[in-house]
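Removed: one protein chain of the complex. Kept in place: all other protein chains.
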Amino acid sequence: MSTLVEVKNVTKVYKRDTLEIPVLQNISLEVPEGEFLALMGPSGSGKTTLLNLISGIDQPTAGSIVVAGTDIAKLGESALAKWRSNHIGFVFQFYNLLPVLTAYENVELPLLLTNLSKKERKERVEMVLKVVGLEDRMDHYPKQLSGGQQQRVAIARAVVSDPTVIIGDEPTGDLDRKSAEEILVLLSRLNSEYKKTIIMVTHDPHAAESAHKIQHLDKGELKAN
Amino acid sequence: MKVLKLIYKNLLRHKLRSLLTIVGIAIAVLAFGLLRTVVTAWSYGVEAASADRLITRHAVAFIFPLPYSYKGQLEDVSGVKTVSYASWFQGIYKDQSFENFFPRIAVDPETIFDVYPEFIIPADQLKTFKQQRNGCVVGKKLAEQHGFKIGDIIPVTGDIYPGNWEFTVVGIYSGKDKTADETQMFFSWEYLNEKSRQSASWATDQVGWYILQVDNPNEAASISETVDALYVNSPAKTKTETEKAFQQSFVSLSGAIITSMEIVSYVIIGIILMVLANTIIMAARERIREYAVLKTLGFTSFHVVGLIAGESLFISMIGGTVGLALTFPVCKGFGDAFPTMFPVFAVQPMTIVLAIGFSLLVGVIAAIFPSYRSANMKIVDGLRQIG
Partner (left out) sequence: MLFVGMRRRMVLIRFIMKIPISYNIRNLWARRLTTTLTVSGIALVVFVFAAVLMLSQGIEDTMVATGSRDNVIIIRKSSQSEMMSAVSRDQVGILSTFSEVQSTQEGKPFATADVVTLINLHKKGSNDMGNVSVRGISTGAFGLRPQVKLSEGRWFQPGSYEIVVGNKIHDQFNAIEIGQSVQIGSKLWTIVGVIDGGKTGFASEIWTDADIIMSEFNRGTTFSSYTLKLKNEQDFEALKTKMETEQRLQDLEPKREQEFYLEQSKFMAGFINGLGIFITIIFSFGAMIGAMITMYASVANRTVEIGTLRALGFRRRSILMAFLLEALALSSIGGIIGLILASFMEFVTFSTTNFGTFSELAFGFSLSPRVVGWTVFFFLIMGIFGGFLPAVRAARMNIINALRAS
């Protein structure tokens, strides 16, 4: 099992006015391919920051982050954007679907960044919607879907471009128990059946149980297991 | 007081948006003020007219002359104190541009300052004017604009009365108050008449119009009738009316332009309304959840409407006040740039009232729809809003 994500000596310091706030201190972490990792920790521990760094929407103050062979800490913004579209699939706590687009169109969004033809895009979108079990609600708008259904659409969007890693930021944070359960089952399937590598931040111990491995963070440091 | 503080803080939430709205309203109110001042300045002559002056002119059109011989008869009409007369000379001074356009009128030096007591001239200057044939008197504002001083020669190329004319400045008159026109140039009609015998004989012994100063303004109507009756069968029929009516007839000639400007000024108000309504609706929509929370605490719809309307009025009044404040210096600049187009260019009290009134009205109307929506909203729906 090769290492997919390698975080090496990463430090992240935020600057607010003249204040310097260290969020991550010299962190190192390895995530093998096919892993389902849960990052846990109290509020302010830096778990979300680490997630942001791995997914390329933020860059470290020091250190390197190598994902699928590329050190993304060194990439420029433009290159990062391209890299993200190819390698990362996001699932957010509040779904973050575009309210004026249908479920189909929301899922199609990442594919617009590729060179696929309309027909090819249709195939992919319909396929992933089937995987998440929402193929009969393709033309519904987010406000016509329940929380759990919206999150499933979000997951479909996350996998439609066949990304290297699926990143989840509190994916069950806003859902009731039953919907949360459905989402966790779906994520597990993606990991076991489709061999997707998943890194998830959560504060819910029950959600963390779906993962293979749990890493704890506190005050910007990884706790030994 | 707390309510005002809350409204103020709400405005600060979106500083840029509040600022833009205020600026937008201020610019519009400024435009409104300026346009209305142009409209009111157009009829300044009507306001400056004196109740004890009548103007007698050719019945068909002002530009047709009346015989000088009418003077004696007019003086005999009972109720008429002083008879003066004038002819529109104009001509071309330097060129036909706006700056060099000012009224150049041939008058009777003996009587002109009697019938226009609002024009004040030093006694010695008046004496020279009466004596010196080719002397002329200019208004103070005109003298400032062109740098005319006593002793300067003003050359004019005649158009109605052909030839090259030269006038020597012997006096500068000033207005009694701000409503008097200080942008005119007067010279002796005698001089004009004498010269016209050679170059414009068709104009000799003709005057443009008569100015009748009456003892009792209440008799204006009957005196006017009497005068016109004198000439009803003459080739040059007269029309006598109060100076106010005379000035008004000039204003109405440009009726279409004035009406257009008035319409545009109201369109401006309409636009202000749209801009403000837009902002207030956006603001209210964002805070639906908060208004719901207020209601759960025990505040009523009345309070919520008050917040919304308060914010709307706050913005419209600030914008309106800034715009109005700017109107004064802008109008001054405009008036100074075109002194002879608009001899008196002042912001009228009515304009101020309208500007403030419309700011208030717009503030109220803009708040109506969002107020209605928030008043009818159920608390549970409001709480569910993400905003």
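Brief remarks on what is shown
Note that the chains take the letters A and B in the order they are written out, and that residue 1 is the start of every chain.
By our rule, a residue touches a chain if its C-beta (ideal position, glycine included) is under 8 Å from a C-beta of that chain, and two chains touch if they have at least 3 such contacts.
Predicted, not measured: the structure shown is a model, and the values here were computed from it.
Interface note for the absent chain: among B:A51, B:V267, B:M350 or B:I379, the touching residue is B:V267. Residue-wise, the contact with the chain that is not shown comes from A:R84, picked out of A:R84, A:R124 or A:K196.
Only one residue from B:L20, B:I153, B:A229 or B:M350 touches the chain missing from this view: B:L20.
What subunit A contributes to its contact with the hidden chain is residues 52, 55, 57-58, 77-78, 81-86, 88, 90, 92, 94, 96, 98-101, 109-110, 112-113, 157. The chain not shown here touches subunit B at positions 14, 16-17, 20-21, 23-24, 27-28, 30-31, 35, 38, 60-64, 92, 96, 157-160, 162, 202, 235, 249, 252-257, 260-261, 264, 267-268, 270-271, 274-275, 277-279, 281-282, 386.
Just so it is clear, only the chains that are shown with their structure count from here on.
Rounded to a whole number, the gap between the C-alpha centres of subunit A and subunit B is 69 angstrom.
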